[in-house]
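Presenting chain A:
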Amino acid sequence: MMSFKKTIGASAIALALFSLPLWAETVGPGGETATPSNEVTVDAAMLTGKGYTAALLWHDQSDFVNAVTAGATDEFTRLGIEVTITTSAGFDAAKQRSDIETALARSPNIILALPLDPVTSAAAFKPALEEGVSLVFLSNLPADFAHPDDYAAIVTDDLFQMGKQAADALAASINNEGKVGWIFHDATYYVTNQRDNAFKTTIENDYPNIEIVAEAGISDPARAEEIANAMLLRNPDLAGIYVTWAGPAEGVLAALRANGNKTTKIVTLDLSEPIALDMVNGGNVAAIVADEAYELGRAMAAAGARKLLGEETPPFVVAPALTVTADNVAEGWQNSLRIDAPASLTGN
Partner candidate 1 sequence: MTLLPSTFDIRNYIVYLGFVAIFLFFAITLFDYGFLSTRNLTNIVLQTAPATIMAIGLVYVLSAGEIDLSFGSITAVSALAAAVTMQSYPMPFGVAAGLGVGLAIGAFNGLLVAWLRLPSFLVTLATLGLFAGVARTMTDLRSIPVVDPAFTGFFGSGQLFGVPSLVWWTFFSIAIAHVIYRQTRFGAHILATGDNPRAAQVSGIKVPRIRFLVLTFCGGCAGLAGLLYAGRLQAAKYTLGESDLMTVIAAVIVGGTALNGGKGSVIGALVGSLMMGMLNNGLILMGLSVSDQMIVRGLIILVAVAVSLRDVTR
Partner candidate 2 sequence: MTEISEPVLSLQDIHKAFGGVVAIETFSLDLHPGEIVALVGDNGAGKSTLIKMISGVHAPTSGDIQLEGNPVTFADASGARAAGVEVVYQDLALADQQPVYMNMFLGRELTKGPLGLLDKKSMIAETRSLVEDLDVRIPSAQAIIRDLSGGQRQGIAIARATHWASKLILLDEPTAALGVAETAKVEELIKTLRARNLAVLIVSHSLDQVFRLSDRICVLRRGQQIGVRRTSETDKNEIIAMITGLQSS
């Protein structure tokens, strides 16, 4: 199977992937169709006792990275694979290259990494490729890397699902009817663009009684409050507002509070304590949609291990999105980040 694909080249691989089930509309950087992460599994029995090792080469440090690391480490432990190296490049492309070289001194069998950008990471990941390391990438792909020979898979959030679930959650909170505002990220950025457009598409296609009457782009989260004020001034009867992520949502919330508005609902993306606090206190926030970072890490580890066994993983794997409401805050934090929700939210 592997050698056959090698000979027919990349275009045939793309064709082969069309036969996979279409589960969501999130597509990879190269137009790859998405595969849900729960389909990427591996049998521990075939790997234990082999003494395999893995390196985790991240782009930066954050609670998101911590959750991915936890998911990957737990899965590797289950598979009897030791994580020997963990690095953070601090968004420095040169440091990422050095981290890769350094990690290779300990000859890991698997590398999980978030390439900082396709251009600079192409040369950086070459040495790992030449050593035959099983590579699994998070969200980004080094330029000219071909699946399945060069890397096992790209794993990322199901961006379309996140936007869609945000739309569903907002619709539910306003009884599927009314006027809503759409505050999107006004920049060319793959992650936010996919999520924002998925929200809009879902509202337009699935909810005939909901109308997007106001659209506003933001590029600077600090200006979210002004933008929300202007939007509310022109549309005082908004039933709900979608905000592209939690940071600007805090500004929108501030605008609603300043106007004494207790009825307009907010839905936004990514977990944030102040936003969740308003939600559990019965304020404007109706729901937060989060990614399952822990599951991302688990799926990356599994994909890397599968390559060691010669099992091919589809090129583009997505972890599910998670709708968090006032009822499931504790579970939401656990499922997304594998940490306890802040005490202020759970009353502990």
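Candidate entries met the following condition: all candidates are chains of the complex that A comes from, given by their letters.
In the analysis below, contacts are C-beta pairs under 8 Å (C-beta built on N, C-alpha and C of every residue); 3 or more make two chains touch, one makes a residue touch a chain; residues count from 1.
Just so it is clear, the model here is predicted, and its values are computed rather than measured.
Colleague: Sticking to the defined contact criterion, which numbered candidate from 1 or 2 is in contact with chain A in this complex?
Modeller: The single touching candidate among 1 or 2 is 1.
Colleague: Would you tell me which residues of chain A are touching candidate 1 in their complex?
Modeller: Within the complex, chain A touches candidate 1 at residues 58, 61, 83-88, 90-95, 97-99, 101-107, 117-120, 122-124, 143.
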